[in-house]
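Subset of chains shown; positions unchanged.
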Amino acid sequence: MERVVIKLTGKVFSPENVKTLTELARVITEFKRGRAKVAVVVGGGETARRYINMALEAGISLGWQDILGIGASRLNAMLFSAMLGDHAYYPVPTRIEDFIHAWNMNKIAVGGGLQPGQSSNAVAASLAELLNAELLVNATTVDGVYERDPRVEPNARILKELTIDDLKRVLMQSYTPGRYELIDPVALSIMERASLNVVFINAFKPYMLRSVLSGERTYGSWIKP
Amino acid sequence: MERVVIKLTGKVFSPENVKTLTELARVITEFKRGRAKVAVVVGGGETARRYINMALEAGISLGWQDILGIGASRLNAMLFSAMLGDHAYYPVPTRIEDFIHAWNMNKIAVGGGLQPGQSSNAVAASLAELLNAELLVNATTVDGVYERDPRVEPNARILKELTIDDLKRVLMQSYTPGRYELIDPVALSIMERASLNVVFINAFKPYMLRSVLSGERTYGSWIKP
Amino acid sequence: MERVVIKLTGKVFSPENVKTLTELARVITEFKRGRAKVAVVVGGGETARRYINMALEAGISLGWQDILGIGASRLNAMLFSAMLGDHAYYPVPTRIEDFIHAWNMNKIAVGGGLQPGQSSNAVAASLAELLNAELLVNATTVDGVYERDPRVEPNARILKELTIDDLKRVLMQSYTPGRYELIDPVALSIMERASLNVVFINAFKPYMLRSVLSGERTYGSWIKP
């Protein structure tokens, strides 16, 4: 595998997870060394939450709250870029064109959100399409896609392999809406139109990322395009 | 009314409509003179179609086709900017930040699409939210929102006033999908979350734009937020 | 007074101070309305601390820690810009040239740090010099410059007026180094070479800012150039 886009949940960017972050950076750097191409999109996490809440309290619109969330995701991207050292594309990309630029230049671009009303999952899916990626790795807070919401049904199993239609069905299932957000509709529709190879893994378990990048299918939930 | 975002269909950008375009530019310039604030988003129209088709034939991905469509919409934006003379913000905005910049600077920004997988309608709705616009004018190829597809049922009436929910119902109605595209789901959801005032008018009838900008409610279909 | 540069301590950018922030934004907006010119420099505060600590734990150099602190100060600047609405220069300035640009365009630029190894106080002083400001307002966490460290000697008085040399003497006094940092040597030397008018006030008391901007000398410590 030589062309990979990785989405990292913003939740991993917090003081108690610095070791996880440095380990994720090491895995990606090692993968890159072997002439592979990588782009990384990170979420806003706790910092985004903090600024969105301040904006909300100040009566600032949802659109501007999105912009602050994007700003927070870029701060996370700066930190992760610093961890990648010379391999990183710097400064942090702020337009889709910057990601393409970095990819063609053979550097690892680490970016966050790009536009209000567009999730970082949608950015990652769009990039995977544009960059003709062989795999989109979606590293979240859980080990994969569960047949049922694992917080409600602790015995729910992870689906090792599923189609886009399976994924839609799982996402639309009966549990409380908004509680278990793996992926949004826009990201989903890009995944579908571009027939992307996607795997969902846990960002807090860097060995899963190493395994997936080495071509194994041991961990995570794999979407059959 | 002092804060307006206007979406112009790309279909009006063709050699046979130059008079319509210059008339639209005149209406907007006159409105602007009275200290109003305006931002304009234009579609890609025929030029977009042309380049997307070439890309398709060459086996280039949907994501890149979107990028070419965006490029075409920016060419339309350049032409319309030239028609606005000194009132235009130039060069053509390529990021949402540029639109905000121009608005705060009190110039008319004319831009096109911004990101693959995001319609120019979504850009316009997002801007209306960020800029705290009093009205989003959606100038399309028809006089407003019809209760039924006017191409199928010639007697269908225009709905003078409707709620977002009415609009959704109309859009989801039984006629052939994809044929009668007023607005996409992302644009719709921004309209909803930001409680935008929206009116649909016909871009090919510039007197409708003049009427709407002067505060009248004679033409078009008005969405009650 | 028509030309003012304001430095806001980053410490005011936290969830419990949103009301203070919106009040500061209101004071500045009102001042601006009267054709005055303003530029604002904000610090990184808690967010900077958070990212610098993560970088430190990850073994990232002091230079990159500065860059992350700058990134955090820019996130604060984004939030404050959103509070200023149409009056703000947007996007957030990242070079000294952007500040000059915004000033000449008559918009309020809100920025953070610019370069590793340079404090936001130094940025504010440099701006005040370049923009030929009549006053540099340094809004910190205390009500002014105390004759002695107020945390050590609770009865220490605020100096109403002092020369640059007085200020240097106070800063170099016998209390624990690093504990009471009003201003760094680089900022101090620019203040001196440019004979800047400077006042130190408390950012957490917005009425002080309003008073100072209205031309009164009721609050704060004033530096005689």
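Annotations
Note that the chains take the letters A, B and C in the order they are written out, and that residue 1 is the start of every chain.
The rule we apply is simple: contacts are C-beta pairs under 8 Å (C-beta built on N, C-alpha and C of every residue); 3 or more make two chains touch, one makes a residue touch a chain.
Not measured: the values here are computed from a predicted model.
Taking the whole complex of the structure file rather than the 3 chains in place, the copy count of the single sequence reaches 6.
Note that in this section only the chains that are shown with their structure count from here on.
Of all chains, the one whose Cα centroid sits at the greatest distance from that of chain C is B. A turn of 120° superposes the CA atoms of chain B on those of chain C, with the angle given to the nearest 5. Of all chains shown, the one whose average CA position lies nearest the global CA mean is A. With centres taken as mean Cα positions, chain B sits 32 Å from chain A.
Averaging C-alpha coordinates per chain places the centre of chain B 42 Å away from that of chain C.
Each of the following residues of chain A touches two or more other chains: 64, 67. Contact residues of chain C toward chain B in the complex are 85-91, 105, 107.
Every residue of chain A that touches chain B in the complex is listed here, in rising order: 61-64, 67, 94-96, 114-118, 122, 125-126, 129-130, 132, 185-186, 189-190, 193-194. Those residues of chain B whose C-beta lies close enough to touch chain C in the complex are 37, 97, 100-101, 103-105, 132.
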